[in-house]
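Other chains of the complex are left out, but the ones given are in their true place.
Chains: A, B and C, in written order; residue numbering restarts at 1 for each.
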Amino acid sequence: MSTGARPTHDDAPLLDPELRDDVRLAAQGVVAGYPGAEPVLRGADLTITAGRRVALLGANGSGKTTILRCLAGSHQPSAGRVLVDGAVLRHDRSGLRRHRQRVQLVLQDPDDQLFSADVTQDVSFGPMNLGLGVDEVRERVDEALDLLGITHLAERPTHQLSFGERKRAATAGAVAMRPAVLLLDEPTAGLDPVGVEEMLAALTRLEDHGTTVLLATHDVDLALAWAHEAAVVQGGTLVQGPADQVLADADLVASARLRRPWVLDVQAALHGRGLLTAGTRPRDFDTLLGALAPPQTGPPPQTGTPPLTTPALTSPPLTTPRPS
Amino acid sequence: MREVRERPETKLLLGAAGAFTFVLSAIKLPSVTGSSSHPTGTGLGAVLFRPPVMAFLGTVVLLFQALLLAHGGLTTLGANAFSMAVVGPWAGYAAYRIATRAGAPLLVGVFAAMCLADLATYVTTALQLALAFPDPVSGFLGAATKFLGIFALTQVPLALAEGFLGVLVMRALTQV
Amino acid sequence: MTGLAVDDAAWAGRWRRRAVGDKAVLSVGLVLAALLLPAWPGTVLVAVGALATAVLGARVPARLMARTLRAPLVFLAIGAITVAVSVSREHGLTVTADSSRRALELFGHGIAGTLALLLLATTTPMVDLLTALRRWRVPDALIEVASLMYRLLFVLLTTVATIREAQANRLGYDGWRTSFRSTGALTAATLVRSWHRARALEEGLAGRGYESAMVTLAPPLRHSPRFVAASLALVALVVVASVLVAGVSS
C-alpha cells in the first residue's frame, strides 16, 4: 500500500469534512444494507469537494449504488451520517426536501427513470415539484436540455429514444433541479465510444455551471483520465485519494475486482525499459506521449494512420494540488 | 383459457398483466390522513383486460398476496376471490360501460370503474362478514350496518382516491 | 434486488427440499383444526403448534413471523371489535358477554388459521406450490400464467422501486397533490413497462424453442413418510387435547 492512497484515513484532522468549507457532500462511517442480509457498507467514508471530480469504482454488488443512494438521501444509513454543506442530513420531510435541491442522483437504468410521455414533461417534473412558475420551469428545462445537448429531443416521446438519448434525458431531469452535486451511477455504461465522449462533454458543461460531479463506473481508464479523485469500494469501506495514486495500487485494484488502467501499465513498461524518464504518472495518452521523445521525421508506419488523436476525455489539470 | 391455448403469446401478456395487478396493489396510495393504503386495482384491470380475465388474474393475485404477503390469509380466500376477483371487476366494468354508453368521456368512465370496483368489493366483503357473523341483537341487517359503517370510514376515501388514480393513469396512457 | 420477506425465507429455509404434499398435510391439517375445533383451547393449541414448528422445526426467523403477523392482526382486531359491539335502535352500541365471546372466537380462529397457513408460506416457494398444483390437475395454461406472474412481479417490483426513487429524488412525493400525480405517472409507466417486458420475454423464449408449453425440469423434492406421520401425529394431538379440554370445561 502506498501511503497516499488512503488519505481520508491518514490525514484525518485536516480533512475532517466538517471543518473544511469547500466540502460539499460527505459520508462518514456509513453502515448500510438491505433487510435480511449483512450490511454492504460497514463504515464508509467519502468526501466530495467543490469542483473536484470523483470517480467511484468497485465490483458488481460491492455497494457502489448503496453509497450513492445514501449520499442522495434515498437510503437511510443504519449508522454513520451524511454531511451536506457542513450540516448533517436529516431524513425528515424538510431535511430531504432541502437535500434534494442540493444533491441529485441519476440511476443507472434510464428505462426505469423516465416515467412521462415526452422528454420535456419528464425533465420539467422536478422544477414543477419545486413549485416554480411556468416561465421559470420552462427556462430550467431548456437549460438542462441544452447542457445535455438534447434540445432537439424536447418533444420526442420517451419510448422512441435510443439508449444513449434516454440516458441523457434522465440526466437532464436531475440537472433541471440545479443541484450543487450531481451523482451519476454508470452514466457511460452501454454507450458507444462517441456517446461516452458526448456524455463527458455534457458533464464538463455542467461543471462550468458550478456543479460538482461524482460518477460511478467500471471503466478504470475513464476514471483515471477524467477524475481528480478515485474512491474504490472494497470490503464495505471506501479508499479515496488522487485517481492516479489509488488506481496504481495493484493490491487495492485487484481486491476490488478491477484492473490497473492501461496507461499506467504502459508507462511502467516503458519506464522499465528506460524509454521514459521518471515523472508524474500519466493520466491519459496525451500525457504519456508528452513524456516520450518527439517523433522522428520519417513517414508514419501505416497508410491510413491518422494524426494521433487521444480519446476526447477532458483530463483534469494535473497541477491542481490536493488541499491537505 | 381457450385464448391461451390458441395463442401462446397471450400467456406472456396475461402473466405481465397479472404481475402488474399484483404490483399495483403493492403501490402505496397517498392519502389525506397521512396513512397510506393500497388500491385493489381490479377496476382498471377490468377495463383493460375484461372482467373474465380479471377474475382469473385476480384470484391468482389473491393467492400470491395470501402466501407472499400474508394479506388476509388463505382461510378467507374463497370469500375474497368472490368479492375482489368477481364482483369488483364486473361492477367496475359495468360502471365503465354504462358511463361511456351514456356519452360520458373516457376518463369519467375510468373513474367510475375504479371507484365502483373498489366500493363493490368492500360492500360484498362487508355483507359476507355480516352473513358469517350476524349481530346477536339486530341480526344480519345490524351486522351489515356495522361492517358497512367501518368500511365506509376507510374505503370511501380510498375508492375516490383509486378513481382519481385511474384517471391519472389513463391520461398518461393516452399521451403515450 | 427487491425481495419479499416471506418468499426469501421460503427459498432459504430448511424445509425447501421437502415434498409440497408433505408440508401441505401439516399445514392444511392445522388450518382445518383451526377452523373446526372449538376456539378454546383448539385455536391456541394450533397457533402454538404452528409457530413452534415454523420457528423450531423449519427454522423460520421468529422476527419474520412476528413482522408478517402484524397486518393480519390489525385486520382481525378490527373485525373482532366489530363483532363484539352490537347495534340496535333501542340500546345503541352495547357489548354483551356473548358478543365478546364470539369476538374472541373469531380472533382465535383467524390467528390460528393465519399461522397454520404461514407455516406453508414460509417453507415453500410459490413455484413449488404451482408445480404441485399442476400435478393435482389444475390446467397447465393457468399454472404457466401464474408462474410467469411470479417471475415478472419481481421484475416489475424493481421497476416500481426504481421509478419511485427517481421521482422521490426530484421531490415527487413532497406533499399530497404531488404524491398523487407521481403515483399516477408511476402506475402508467409500470403498465407500459410490463407490456414491453411481455413482448421482449416472448421473443427471448421463442429463441429458445418456446411454442406452446413452458415445460422445465421440476425441482427434486423429497417425500418423507416419517415427516407425514409426525405431521399427522401433531394434528391428532392438537385435536385430541382440545376435545378433551373442551369436554372437561363444559
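The rule is simple: a contact is a pair of C-beta atoms (placed from the backbone, for glycine too) under 8 Å apart; a residue touches a chain by one contact, two chains touch by 3 or more.
Just so we're clear, the structure is a prediction, and the values are computed from it rather than from any experiment.
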{"item": "Chain copy counts across the complete structure file, not just the copies drawn", "value": "A x2, B x1, C x1"}
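Definition applied: only the chains that are shown with their structure count from here on.
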{"item": "Chain located farthest away, centre of chain C as origin (C-alpha)", "value": "A"}
{"item": "Distance between chain centroids, defined by C-alpha means - chain B, chain C (Å)", "value": "19"}
{"item": "Junction residues of chain C - those touching two or more other chains", "value": "185-186, 188-189, 192"}
{"item": "Touching two or more other chains - residues of chain A", "value": "116, 159"}
{"item": "For the chain B and chain C complex, residues of the former touching the latter", "value": "1, 4-5, 8-9, 11-20, 22-24, 26-30, 32, 48, 56-57, 60-61, 63-64, 66-75, 129, 133, 135-138, 142-143, 145-147, 150, 161, 164-165, 167-173, 176"}
{"item": "Residue numbers on chain A that touch chain C, as the complex places them", "value": "35-36, 69, 72, 74, 93, 96-97, 100-101, 104-105, 107, 109, 111-116, 125-126, 129-130, 159, 170, 173-174, 177"}
{"item": "In the complex with chain B, residue positions of chain C that touch it", "value": "4, 6-7, 31, 34-35, 68-69, 71-72, 75, 78-79, 82-83, 85-89, 91, 94, 96, 98-99, 102, 106, 109-110, 113-114, 117-118, 120-121, 126, 129, 139, 141-142, 144-153, 155-157, 160, 173, 176, 179-181, 183-192, 194-195, 197-199, 201-202, 205, 210-212, 214"}
